[in-house]
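Yeah, one chain of the complex is gone here, protein chain that is, but the others are all in their spots.
Moving on, here comes subunit A:
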Amino acid sequence: MEYGLDLEYSFNEFLKGFGLSSEIAHIIWLPLPMLLVLVAAVVGVLVTVWLERKISAAAQQRIGPEYAGALGVLQPIADGLKLLVKEDIIPAKADGILFTAGPILVLVPVILSWLIVPFGQNLLISNVGIGIFLWIALSSIQPIGLLMSGYASNNKYSLLGGLRAAAQSISYEIPLALSVLAIVLMTNSLSTIDIVNQQSGAGILSWNIWRQPVGFIVFWICALAECERLPFDLPEAEEELVAGYQTEYAGMKFALFYLGSYINLILSALLVSILYLGGWGFPIPVELIAKFLNLPINAPLIQVFTASIGIVMTVLKAYLLVFIAILLRWTTPRVRIDQLLDLGWKFLLPISLANLLITAGLKLAFPQFFGG
């Protein structure tokens, strides 16, 4: 499976053509994918915010943003600019240092996790060996930022919101990790590239969703809970806690929370599509199409074509899931905090443990279907 575009190699060769040493070429190359992914994440947030406004409007039989650009597509940019020029307020009795560090600690791990999101065979920042485990580890840092901002605001609603957020993300981390573990068991690898390649045999039929239906549902519920999306948005429940840990925040610091939660949503959708929906794979294997058209799979044109199909498929699957998350947000009521913890500990945890056990058994019984 070592075909596909290798942009890094071509770029380095291109720079070496100008007489640069390979080290300099590598240094020039390094920031490019990071910058690209950062821009992609921010554009993704803008699109998601617009989708959220439009879909919520449709769900409530309104029109939604309309005047800023065609169909209101420029509305999220206007929102962002408004937040950018707002006054940066730190409440008088708040703890200045922790108040500032909180939103940063919430945002940075989420952005770091984009390191492992692949858009194609070689289209990711770094194919680190620990892959998906890096994401699980990084997402466990977030509660510290939430607790920090909740505590530093010196406001009872903020503190309660921060404590709730931390409790929620700790209790949903465990079933999430266990359902990822079942996938890793089938793949024999933690790397996201290997996870996608393992699903690429027979197009849509070999996607993990058919082999891991329970894991898929558990993972999706836990991902929604980790993102604090509506059935589980207790940390910022408006009716009870004003706005939870973000109550005292304004301007750019609030924007960091906002950005963080939407980047996290897109990241979760991307990871669901990578783990369960075949990542960049087309529903019909590209090799089959190429064979049908009598084209060699390694021809440059075909490679560019497959790479663009890969990116489009990944983004399409992710946005389908984002759409479902937005629909859920505007159509379901919020659970209570005790129901939330009951669901996490008494339902999802045993189910994901059983799922892991059954996956291990199936792997031994049917090695050809469940990864030998």
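Here is the rule we use: contacts are C-beta pairs under 8 Å (C-beta built on N, C-alpha and C of every residue); 3 or more make two chains touch, one makes a residue touch a chain; residues count from 1.
Everything below uses one rule, namely that contacts and distances are computed from a predicted model.
Novice: Among "Fumarate reductase iron-sulfur subunit", "NADH-quinone oxidoreductase subunit J", "Imidazole glycerol phosphate synthase subunit HisH" or "Cytochrome c-type biogenesis protein CcsB", go ahead and choose the protein name stored in UniProt for the chain not displayed.
Specialist: "NADH-quinone oxidoreductase subunit J"
Novice: Specify the residue from the set A:118, A:143 or A:231 that touches the hidden chain.
Specialist: Counting the whole complex, the residue in contact with the absent chain is A:143.
Novice: May I ask which residue of A:23, A:87 or A:338 touches the chain that does not appear here?
Specialist: Once the missing chain is taken into account, the touching residue is A:23.
Novice: Which of A:34, A:47 or A:128 touches the chain that is not shown?
Specialist: Considering all chains, including the one not shown, the answer is A:128.
Novice: Would you indicate which residue among A:37, A:123, A:163 or A:234 is in contact with the undisplayed chain?
Specialist: A:163
Novice: Hey, which subunit A residues sit against the chain that's not shown?
Specialist: 23, 27, 98, 128-130, 133-134, 136-138, 140-141, 143-144, 147-148, 151, 159, 162-163, 166-167, 170, 173, 190
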